[in-house]
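One chain of protein is taken out of this complex; the other chains stay put.
Chain nomenclature is as follows: A, B, C, D and E, assigned in order of appearance, with residue numbering initiated at 1 for each chain independently.
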Amino acid sequence: MAESTSRPGGRRPDQLRDVTITRRYLEAGEGSVLVEFGRTKVLCVASLTEGVPRWKKGSGSGWVTAEYAMLPRATNTRSDRESVKGKVGGRTQEISRLVGRSLRAAVDVAKLGENTVVLDCDVLQADGGTRTAAITGAYVALHDAVTWAREEGIVRKDPLRGSVAAVSVGIDRGQPVLDLEYVEDVRAQTDMNVVMTGDGRFVEVQGTAEGEPFAKAELDALLELAAGGCAELTRLQREALGL
Amino acid sequence: MAESTSRPGGRRPDQLRDVTITRRYLEAGEGSVLVEFGRTKVLCVASLTEGVPRWKKGSGSGWVTAEYAMLPRATNTRSDRESVKGKVGGRTQEISRLVGRSLRAAVDVAKLGENTVVLDCDVLQADGGTRTAAITGAYVALHDAVTWAREEGIVRKDPLRGSVAAVSVGIDRGQPVLDLEYVEDVRAQTDMNVVMTGDGRFVEVQGTAEGEPFAKAELDALLELAAGGCAELTRLQREALGL
Amino acid sequence: MAESTSRPGGRRPDQLRDVTITRRYLEAGEGSVLVEFGRTKVLCVASLTEGVPRWKKGSGSGWVTAEYAMLPRATNTRSDRESVKGKVGGRTQEISRLVGRSLRAAVDVAKLGENTVVLDCDVLQADGGTRTAAITGAYVALHDAVTWAREEGIVRKDPLRGSVAAVSVGIDRGQPVLDLEYVEDVRAQTDMNVVMTGDGRFVEVQGTAEGEPFAKAELDALLELAAGGCAELTRLQREALGL
Amino acid sequence: MAESTSRPGGRRPDQLRDVTITRRYLEAGEGSVLVEFGRTKVLCVASLTEGVPRWKKGSGSGWVTAEYAMLPRATNTRSDRESVKGKVGGRTQEISRLVGRSLRAAVDVAKLGENTVVLDCDVLQADGGTRTAAITGAYVALHDAVTWAREEGIVRKDPLRGSVAAVSVGIDRGQPVLDLEYVEDVRAQTDMNVVMTGDGRFVEVQGTAEGEPFAKAELDALLELAAGGCAELTRLQREALGL
Amino acid sequence: MAESTSRPGGRRPDQLRDVTITRRYLEAGEGSVLVEFGRTKVLCVASLTEGVPRWKKGSGSGWVTAEYAMLPRATNTRSDRESVKGKVGGRTQEISRLVGRSLRAAVDVAKLGENTVVLDCDVLQADGGTRTAAITGAYVALHDAVTWAREEGIVRKDPLRGSVAAVSVGIDRGQPVLDLEYVEDVRAQTDMNVVMTGDGRFVEVQGTAEGEPFAKAELDALLELAAGGCAELTRLQREALGL
Partner (left out) sequence: MAESTSRPGGRRPDQLRDVTITRRYLEAGEGSVLVEFGRTKVLCVASLTEGVPRWKKGSGSGWVTAEYAMLPRATNTRSDRESVKGKVGGRTQEISRLVGRSLRAAVDVAKLGENTVVLDCDVLQADGGTRTAAITGAYVALHDAVTWAREEGIVRKDPLRGSVAAVSVGIDRGQPVLDLEYVEDVRAQTDMNVVMTGDGRFVEVQGTAEGEPFAKAELDALLELAAGGCAELTRLQREALGL
C-alpha cells in the first residue's frame, strides 16, 4: 500500500504543523486565544456568565457549550454567511456539538456552580484541521476563564478534570499522516478526528472512509499517530498556560 | 472493570436484539423497508429519480443522500415537530449526514448514471439504535431501488460495490455490550456507532466518551463486538434480499 | 347528468373502502392507532400531558389540538420535507386546524382539567381521504388517551361528549360517490369533506367546486352519502373500541 | 330553538350590512377596489402580469392567485406582523387559499393566456366577514384587471365565466343570521362562509360548528340565507361595474 | 451648477406637494391618521398599551417604537410580501428604526409611565417620500394616542416634549429641491431625509450621494430647503390637531 510520498512543507508523517497559541488576544472575553495550526487560524473566546439554561436551573451545576463558525472568506472561495442564509448548516452544527462535547469532558460541571461557559470558535483562516485547532485552543481559553472565575470567587472549586486536545489523522496516498492540511485532507481516502485527554485517553474518535473502507490495522496506525500528536499539543497547551 | 451484569431481556453482551427486515412495506417508493431492532422501528424508503443536484449536472455520475427524522411521539415524551419549529435540529442533521455518507460507501456513483437516490429514514418508534437501524434498513431499500432501476433500464451497470450495515456498541456499567437499547444507552459511559461493509471493513467509527474517557483496550473490545454484530446484520440483510 | 360509471375496485357509489383500525400500534403514546381507508394509512397518536398553553393557564379547562403531516414518500412522487424547507405549508396547516377543531367537538374541555391532548396524524401512505381517515382514527386514539387518563386519576369526569368521524364525498363524472380514492379525487368536479358526530349531526362541512359550481340538489345528495358513510365509520370505531 | 333577538344596528336576520364598493382606489394596480361591509374595510388590488409560475410554463394558460393579510391594528387589539414573526399564520394561509380558489372559479384560465393575476386583499379594518368581503371585492378588481388586459390586447378572449360573491352566515343565539359582524361572530355556535356564482350555484361551502353540532335543517336554513345575500352582493357588484 | 428646470406639477423648488392629514381614519387605534404627500398615502396608527418590553420592566418609564411596511401594490410593480418571504428586508428595517428614533425624540419616555406606543406606518400608495410622510403622520397619531391616555388617566403628565416632522430634499439635475416625488427621487444625484423638531432643530440628517459626492455648500442649501419644508409641515400638523 504505502507509497513513500513527501508531505507539503517536507513534514514527516508523524509531524504536527507549527502550532502557535496566543492568549489574551482580545480585551473582552474571560479567556481569548488565537490558535494557529500552520495557516489555520481560529479565534477561541470563552464567555463565562452567571446562570444556566432553563433545563439546568436549580440543579446547582453549570454548563459548557460551544459555537463554531467560519468567516466567509476563511477559505479559498467565499462562502455565503449562515446569518444571511437564515440557517446554520449541518457541518457547522455538527462541529459545534463536537467542540462542546469535547470541552465538557474536561469539566466537572457540578463544581462549576450555576454558571455557563460559551466557547466561540471563529475560523479566521482555514487550511484543514479547523475543528481540532478549535478544540485545542478552546481548552486554553476555558482554562483562562475558569481561573478568572476562581479568582473572582464566582467558582469555588476547580472544575477542570484534566485537559483536552485534538488532532486530525488520515490516510493520504496510502500513508497514515498526522494533522492534515487542506490539500492532504481533500485527497485523503480516510479522515479521522481524535480528541484526547492530557493523560492519553480518548474522548472522541470520528473516522470516516471517504473512499475505500479501512481495515482494523489502518485504524490502529491512525490512532497511534493521533496519540503522539495530542501528547505534543498537550505539552504546548501547558507551555502557553505557564504550567 | 467489567462487573458481570445482566442486560434487559436477558441478552448476552454480544447479542443483537431481534432484528426484522420487512421489504415492500409501502406501495410507493422504489424500495421501502420497515426495519426493527427490538422495539426500534424505522421506515426506510428509497426514492430513485432521474437527474442530479445542480453541482453534479453533466458529470455523468449520480448521487445518494439521506434524510432522517423522528415522528413526534416515537419516544416516551412527545417532541415538537421540526417542521413546526421551522428548522432541522443539529442531531437530525448529523444523523442524516451520517446515513448519507454510509450509503454512498456502498455505491459507485459513476455507475449510477445521472440519477439520484434519496433515502428517507423515519423513526416510528425509538428504543435506542435508531441511526444504526436506519443505515441497515436503508441499504436493503437501496438494493431494491437499484435492482428496480436496472430492470427498468434506467441504470445499466451494477452500481453497488458491496453492502453496509451498522450497529451501536457501548460500555454499560463497565461491560462492553452490543446494540444498546434506550435504557442502556442513557447510562452508558461510552457510546460508539460503527458502520461496516459486508466484507468486514470500517466505513464510519464514531465513539464518544459520555462520562469517563476510554482507553485503547476498551476501544478494541468495542470494535470487536461491533464487527460481530455487523456480520450478523449483513447475514440478515442478505436473507431478506433472498441472496 | 349521472352517467353510470364503475368505480375502482368495483365499489358501489355509497360504499366505503375497506377500513381497518388498529389500536395500540406503538408502545409510547396514551393512544396510538393505525387507521387504514383502503391503501391510505395514517398513524394517529394521542399524547396527553399535564398543563395547557399559556393563554389557558388558570382556566381550569384543557385543550385538544392536532398536527397532521405526510411522510415524504407517502405519495407517488417524493415531496420535500417541510422541516427541511423550514416552513409548514398551507395545506398542512389547514388540515391540522381541521383535525383539531373536529376533535374538540367531541370533548368538553372543561371536564378535561388543565391537561392537553395533542393528536399527531402522520400519513404513511396516501391514496385520497387522508384528512378524513386522520379524524376517524384520531378519535379512537383520543378515546384511549382519555380512558387511560381517567384510570390514572388525571382526569376525573368523562370529557367525551360523543364521537366524531369523517369521510369525503364528491361528484366524479357526474355521479355522487363516497370515500374517494386518489384517482377519483383528482378528476372529481366537486370535493367535500364532512365531519359528523356519532348521533348524525354536522361538525364540519367543507365543499369545494373544483370544476363546475354545484347546485343545492347535488349538495344534498353528497350530504346524504356522507351521513351514511359516517354512520358506518362510527360503527367501526365502536367495534374497535369494544363498545 | 330560535329566540327572537335583535341584531346590532337593528338589522333583520336576512339583511346585509351597508355594502360599499369603491373602484380605482389606488393609482397603481390593474384593478383596485375598497370594499366595505359595514365597518369591515378591505383593499383588494388585482395585479396582472405577463408570465406564469414555473409549473404552468408552456401550458398556454394563465393563473389566478390571492394573498390575504390584516394590518396590525385592523382589530381592537394590535396583532404582531407576520413579516416580523417570519411566518404566515395558518388562518392567513387558509383564507388566502380560499380567496384564490374562489376567484379561479370565475375564470377560464385557458382564455387568460400565459398571464398571472395576483389578488392582494389587505384588511384595513376588521369587523367580521373579512374573507367574504375580500372575495366580493376581489371579483370587482379582477373584472377591472381583465377588462384592462383585453383593451391592451394582452388577453384576447373574455376569460370570465361569471361572477363570484361571498357572505358569512351563522346561528347566533338560536337564530340563523346573514353577514355576521364581529360581536355576532364571536358568540355564534355555527359559522359558515358561502361563496356563490352570480347564477346562484355554490363554489365553496365551509361550515363549522363552534359549539353544538348542527342538523341538516339548520344547514338548509343557513344556505338559504346565504343564497339571498350573495344574490344581493352580485347586484351590487354589477352596479359598481356599471353592468 | 443649477440649470433652471421645471418640476412635475409645476412646483417651485421650495414647494411641498399638497399635504393632507386625516385624523381618526380607523375605529381602532388610540390614534389613526391617513397622511398624504401628493400621491403618497401612508396609514399611521398609534397603539398604546400598558406594559413595556422586558428590558424596560420596573424602570418606571415607557417606550415608543415603530413598524413601517408597504402594501404589495403600493408601487408601480407588485413586490412580494415580506411575510411570505419570511423576513423583513433591510430597507424596511432601516425605515422602521428611523421612524421609531424620530418619534422618541418627541417624547419624554419617563413621563409616559410603563406604557408602550407602537406606531404602525403602512404605505397604501408610494410616490416618493414615504418615510418622511410616515414620520409626519405618525406624530399626529402619537399626539392623539397620548391625549387619549391622559384623558383616561393612564398617563399622568404630558410626555410630549415638542413635535417632529420630516421631509426629503435632493439635488435633481443640479437643482436643490424639496419633497421629491418618485420620478425626481430616481434621478436625484443626492438624496437627503431631514427630521426636525417644531422649534427648528435637527433630529436626523441622512444624506446620501447617489451619484456625485456633494460639497458643503450643496449640503447647506439642502438643509435650508428642509428647514422651510419642516416648518410648513409643523404648521399643518398643528392645524390638523386644532392647536
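Quick note on the criterion: a contact is a pair of C-beta atoms (placed from the backbone, for glycine too) under 8 Å apart; a residue touches a chain by one contact, two chains touch by 3 or more.
In this text the structure is predicted, and so the values were computed from the model without any measurement.
Engineer: Write out, one label after another, the shown chains that touch the chain missing from the document.
Structural biologist: The omitted chain makes contact with A, E across the full complex.
Engineer: Of the listed residues A:36, A:94, A:120 or A:191, which contacts the missing chain in the full complex?
Structural biologist: Answer from the full complex: A:120 touches the omitted chain.
Engineer: Specify the residue from the set E:20, E:61, E:79 or E:93 that touches the hidden chain.
Structural biologist: Of all options in E:20, E:61, E:79 or E:93, contact with the hidden chain holds for E:93.
Engineer: Using the document's contact rule, name the residues of chain E that touch the chain not shown here.
Structural biologist: Missing-chain contacts on chain E: residues 87, 90-91, 93-94, 96-97, 101, 105, 192, 196-197, 201-209, 212-216, 219, 223.
Engineer: Using the touch rule from the top, list residues of chain A that touch the missing partner.
Structural biologist: The list for chain A reads 26-29, 32, 39, 43, 45, 47, 49, 67, 69, 71-78, 81-88, 92, 118, 120, 122, 124-125, 127.
Note that in this section only the chains that are shown with their structure count from here on.
Engineer: Give the fewest steps needed to get from chain B to chain D, where each step moves from one chain to a chain it touches.
Structural biologist: The fewest steps needed to get from chain B to chain D is 2.
Engineer: Could you run down the chains that neighbour chain D and chain E together?
Structural biologist: none
Engineer: Taking each chain's centre as the mean of its C-alpha atoms, which one ends up farthest from the centre of chain E?
Structural biologist: For chain E, the chain whose C-alpha mean is farthest off is B.
Engineer: Same residues or different residues: which describes how chain C and chain D meet, taking over half shared numbers as same?
Structural biologist: same
Engineer: Centre-to-centre on C-alpha atoms, which chain is most distant from chain A?
Structural biologist: For chain A, the chain whose C-alpha mean is farthest off is D.
Engineer: Find the geometric centre of each of chain B and chain C from their Cα atoms only, then give the gap between the two centres in Å, rounded to an integer.
Structural biologist: 33
Engineer: Using mean CA coordinates as chain centres, what's the chain B-chain E distance in Å?
Structural biologist: 59
Engineer: Using mean CA coordinates as chain centres, what's the gap between chain C and chain E in Å?
Structural biologist: Measuring from centre to centre gives 51 Å for this pair.
Engineer: Multi-chain contacts only, two chains or more: what residues does chain A have there?
Structural biologist: As it turns out, chain A has residues touching two or more other chains at 86-87.
Engineer: Chains as vertices, touching pairs as edges: which of line, ring, star, complete or other describes this one?
Structural biologist: line
Engineer: Which pairs of chains touch one another in this structure?
Structural biologist: Going through each pair of chains, those in contact are A-B, B-C, C-D, D-E.
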